[in-house]
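Of the protein chains in this complex, one is absent; all others appear in place.
The block that comes next holds chain A.
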C-alpha cells in the first residue's frame, strides 16, 4: 500500500509540473497584458506600460518567466499580480471565501442526496421514486444564474418583506399540506388504505403545524423551544436506534434516549455558557458530548455495546446540533432588528462591520450563505441522488443480499448492514472528485452572489493575462485533485477488501 501511495505521489508530482508549464504558457499568450493601458493618452500611458512590463518581466521570453515563477514557488513565493499585489495574500483570502461558500453546500448535497437516493432505490418505481427522478433532472438542468435571480427574488426579497407580518395565507397552508401528504403517501408502503392514512396524517400534521407557526408569528421570532427539542431529540434517538440496532433490543434504545435526554437537560443547565460562546467552547462541548455518549453506550448497551455506542454518539451529536440551531433561532429576532428587518441577504459574505454576539454573527454568515448554498445544493443534488440510487439498486440485486434475506435476517439488517456499506463504495469516488473541484471554486455562484473566491481569482487573472494569480489557483486546485483522488483510492481499499487483498 505504501509503495502504491509513493508511486502515485511521484507520478502526480511530475504530472502537476508538466501541467504548470502548459498552463503558464497558455495564460501568457492568452492576450495582451497591456490592453487596458493602450487607450491612455501620451506619456502617461507609456510610463505605466513601462512599469507593468518591468513588474511582469514582459521583456523576458515566456520560458524564462516560467522558470522565474517556478524557482519562486519552490521558495514558497507566489509572486505579485500585475498591480503589484501579493498573490499569496490574495490566494489566502480567496481560498477561505471559497471554503466557506462551497464546503457546507457540498456536505449538505452529499447527505441529502445520498439519503433521498437510497429511499428512492428502496421504493423503486413508486411515485416517490418517479417524483425524485423528475425533480432531480429538473434541478440538474436549471441554469445557475437564473436560479440565483429567482432565489434572490423569492427567498430573500419577498421573504424579508413577508417577515414584517409573517402570517401564512390559508391557501398556501392547504397547498403545502397537500404536497406534504402526497410525499408521505408516496413513501409509505402498503395497500391503498395505508397510503390514504399516510396522506391524511401527513397533510393534517403539516396543516396544523403551519397554522400554529402562522398564528404565533413564529417566523418573526423563531425557536425550537424545550418541548420541541425534547420531541425532536427523542424522535432522533428512537429513529437511530431503529436503524442501527432495531427497537427490540432495549440497551441501545435506552442509551440513545439517555443521550437525548441528557442533551435536552444540559441545554438548560448550560445556558450561561451558551449565551455567548466561542467556537472553541462549541467544539469542546461537542467533544464532551462524544465522550459522555460513548460512556452511556458502553454502560447501557448490554450485548449490543457497539451499536449502542454508535447510536448514543450520533443521537448526542444531533441533539447538540438541534440545540445549536435552537440558540441561533432564538437570536433571530434581535439579529433581524440589527439589519433593519432584512435577515436574508442577496449578496456578499457578510454585513459590512457587523458586530454582535456569537449567535448573531453566525446568523449573519448564515443569512449570507443561505442563497448560494441553496443554489449549489439544488444543482449538485441530482448527481448524488442518481448515483446512490443506482448503486444501491445494483447492490440490492446481488446474490449475497438474496442470501442474507434467505437466512431470515430482518430487512433492516439486510439494508443497513449488508447493502448500504457496499452501495456507498462508488459514491466515495464521486465525493473525492467533487471535493477537489470544490476547492477550485464555483465561478458562476461566486460572481452572482458577490463572493471573491478561487473562481474569481482565476477568471480575473485570465482576463488580465496575468499568470501569477492563475498559477496560484492552479497549484491549489490541481494539488487538491491529485490528493483527493489518492484519498479516494485509499478509502476504496479500506471499504472494499477485494481491492486491498488483490
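A few comments on the model shown:
Here is the rule we use: a residue touches a chain if its C-beta (ideal position, glycine included) is under 8 Å from a C-beta of that chain, and two chains touch if they have at least 3 such contacts; residues count from 1.
By definition in this document, contacts and distances are computed from a predicted model.
Between the listed names "ABC transmembrane type-1 domain-containing protein", "Peptide/nickel transport system substrate-binding protein", "Tryptophan synthase beta chain" or "NADH dehydrogenase subunit L", the UniProt record for the complex's undisplayed chain reads "Peptide/nickel transport system substrate-binding protein". Only one residue in the set A:11, A:153 or A:397 touches the chain that does not appear here, and it is A:153. When you scan A:1, A:17, A:64 or A:89 for touch with the missing chain, the hit is A:89. For the chain missing from the display, the contacting residue among A:196, A:286, A:329 or A:424 is A:329, taking the whole complex into account. Touch with the chain that is not drawn comes from one residue among A:111, A:204, A:226 or A:273, which is A:226. Note that of A:23, A:78 or A:97, the residue touching the chain absent from this view is A:97. Touching residues on chain A toward the chain that is not drawn are 35, 38-39, 41-42, 44, 47-48, 51, 83-86, 89-90, 92-93, 97, 149, 152-153, 156-157, 160, 218, 221-230, 250-251, 254-255, 257-258, 261-262, 264-265, 268, 299-300, 302, 326, 329-334, 337-338, 340, 342, 344-353, 447-452, 456.
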